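The complex appears here without one of its protein chains, the remainder shown in place.
Lettered A, B and C in written order, each chain numbered from 1.
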Amino acid sequence: MSSLKNVVENRDNRAGRLFDYFIQVVILFALVVFSLETLPDLTPNARRWLHIAEIGIVIVFTAEYILRIIVASDRWKFVKSFYGVIDLLAILPFYLALGIDLKLLRTLRFFKLLRALKMFRYIRAASRLKQAVLLAKEEIVLFFIMTLLMLFFSAAGIYHFEHEAQPDKFSSVFHSLWWAVATLTTVGYGDMFPITTGGRIFTFFILIIGLSVLAVPTGLLASAMGEVRLKNEKEIEKLREENEKMDELEI
Amino acid sequence: MSSLKNVVENRDNRAGRLFDYFIQVVILFALVVFSLETLPDLTPNARRWLHIAEIGIVIVFTAEYILRIIVASDRWKFVKSFYGVIDLLAILPFYLALGIDLKLLRTLRFFKLLRALKMFRYIRAASRLKQAVLLAKEEIVLFFIMTLLMLFFSAAGIYHFEHEAQPDKFSSVFHSLWWAVATLTTVGYGDMFPITTGGRIFTFFILIIGLSVLAVPTGLLASAMGEVRLKNEKEIEKLREENEKMDELEI
Amino acid sequence: MSSLKNVVENRDNRAGRLFDYFIQVVILFALVVFSLETLPDLTPNARRWLHIAEIGIVIVFTAEYILRIIVASDRWKFVKSFYGVIDLLAILPFYLALGIDLKLLRTLRFFKLLRALKMFRYIRAASRLKQAVLLAKEEIVLFFIMTLLMLFFSAAGIYHFEHEAQPDKFSSVFHSLWWAVATLTTVGYGDMFPITTGGRIFTFFILIIGLSVLAVPTGLLASAMGEVRLKNEKEIEKLREENEKMDELEI
Partner (left out) sequence: MSSLKNVVENRDNRAGRLFDYFIQVVILFALVVFSLETLPDLTPNARRWLHIAEIGIVIVFTAEYILRIIVASDRWKFVKSFYGVIDLLAILPFYLALGIDLKLLRTLRFFKLLRALKMFRYIRAASRLKQAVLLAKEEIVLFFIMTLLMLFFSAAGIYHFEHEAQPDKFSSVFHSLWWAVATLTTVGYGDMFPITTGGRIFTFFILIIGLSVLAVPTGLLASAMGEVRLKNEKEIEKLREENEKMDELEI
């Protein structure tokens, strides 16, 4: 029992690592199967094979879910935990859709994609990212609010300038919001753009100010991550120096 | 009287926080109503409800404005202050448009959006943003001037290269300025683009240089904000260390 | 004579500052006149006024050029200096085009825009920008070369993938270079884009790698400018501390 726990929950032994890699490969396989299922003009034969693959994936994930419940120290705690819920949501849509095939239920399958999030359990740098987000949290929230306000201002402004010239495109502030999103993120699909002189001058000012607002959080995050890395390095060095001093004293 | 002042001006008591949250919710509600009013094909019934909502909003803001004047230590100073003027501009368009319905007056309503700016009063990180802007002020101004020059150079250059090939699109330096804005911000709507070899080579050089110019202020702001955060942390740590020394001395 | 020198070359007196501001306003006026001249459908009357304005501008700049030569300590050195050459280029096209009106000569007028560069003489932060550019020079050059290579690789690759599917658009590596410029700068006009699966997968990899390459110099410049600001602050503080120590010693 305790050896099974080692395989499922730990990564400090060969079998545990193999178990993890196997699950990760199945997750990636599930993503590919999900994508292939959306291809148009699939032959009935291809559909059958994809369905078999789907069944195989669900069997693996169901077995994984049951194993994790069995080996958990506190079973109910695991079921309620973040990864416990994700593990359940990854298999639930299949069982719910077994007999029936309602459109609405099939959309639940979308949560299956969250399986990929499990991979983050294994990457150390993620904790540094978490620290950095906490460090720059307040600034990021501030800029997020400013982004929303900026988008609203832009939409209301461009509606004012372009509504009469292009009533079919800028037909309301809500329609103009789509333009604001596409413009301030600099995606610029080209489905909507100002044609009046006023609208173009307004767009210029909105872009000059808005680009700074939208791009700053990224810079903040990057510099916070650099800071966290430096702090961790200093702490490690400090510990080493203290050890060296202790060694000297003992001599 | 002094308790009313606490509710309206302070946030260190429950009633004061509730008052603030209520005003913020009404601001957001006003933004939604403003947006809904711009929807085309509204039924007369919907229009009536939106008008009633508008009246309710103006009543709340008028009450807030009067309350703030009443509790202010220096009433005339408040009326002249930034938020005093915004509070007035938020309700003025409604009263001005009561009887008449001139198009020109309705555009004044646009200032109503500035109500949202009030929300910044409450966010602490905003002061750090302000410090950072002050820290990088000179560089930001320099890059703003360089951006304007860059845009003008780009417009004049592309006019030179593309005017003959596309006289209807690049018909003057002013028309070309719109291309320069959409290109240097990398929005690239696709309504105007160079087709001559000369124009394309020119665009390449303009982009290589211009992108650096336009994106640097954002990076400056982000690094300045990181600097401000570090400084504040150091000051707090310094204070703590001094306190500890004082404690040691006393022993 | 020495007072005239003060007015033209220095900014530490009222007359000198007024002279500078006047020249700057005339430069901006020249930019507007240049832009207006490109407007299509100008009336003959408007053309005449613009021509008169042009003559006025040239008179002012000629007077400025002569004054700067007169007051210069080493006249020949000024004429050969960067701003001396710019001052000459700003007026030369007009005199060369006086009698004749050749197309080729009119393009020389484009250098007139460089007048605006003079404005940088007056901004202090520009020196910090210069220091930052020197600090990050090697990295910027490296990334510039990498950008050029990246563009060439992208163009050659997309030509390979898209040439057969869209022979009229991706007709050679040179035509594909335009796509590479518009794509890697994320402008994305939408006049050229891959339609084959191979071309799209190639574009994905090119973008993931290329965006990092093109955006890094901007980040480098921003962090270098922050560094320069910190260094200058430290130097000023150091000087102050040394002065304080000297004061203590003297007591």
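One rule holds for everything that comes next: a contact is a pair of C-beta atoms (placed from the backbone, for glycine too) under 8 Å apart; a residue touches a chain by one contact, two chains touch by 3 or more.
As the structure is a prediction and not an experimental result, all values here were calculated from the model.
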Shown chains touched by the chain that is not drawn here: A, B, C
Just to verify: which one of C:66, C:145, C:165 or C:239 makes contact with the chain not shown? C:145
Full-complex contact with the absent chain, from A:26, A:92 or A:187: A:187
Across the whole complex, the chain not displayed is touched by subunit A residues 31, 34-35, 38-40, 107, 110, 113, 116-117, 119, 123-126, 128-129, 144, 147, 178, 181-182, 185-191, 214-215, 217-219, 221-223, 225-226, 229-230
Please give every residue of subunit B in contact with the chain that is not shown. 186-190, 219, 222
Over the whole complex, note the residues of subunit C touching the chain we left out. 135-136, 138-139, 141-142, 145, 149, 152-153, 155-157, 159-160, 163, 167, 171-174, 183, 186-190, 193, 200, 203-204, 207-208, 211-212, 215-216, 218-220, 222-224, 227
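Assume only the chains that are shown with their structure count from here on.
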Superimpose the Cα trace of subunit A on the Cα trace of subunit C, which carries the same sequence, then give the rotation angle to the nearest 5°. 180
Are the interface residues of subunit B and subunit C largely the same numbers on each copy, more than half shared, or largely different? different
Expressed in whole Å, how far the mean CA point of subunit B lies from that of subunit C is 29
Hey, how far is the Cα centre of subunit A from the one of subunit C, in Å? 41
Where in subunit B do residues touch at least two different other chains? 186-190, 215, 218-219, 222-223
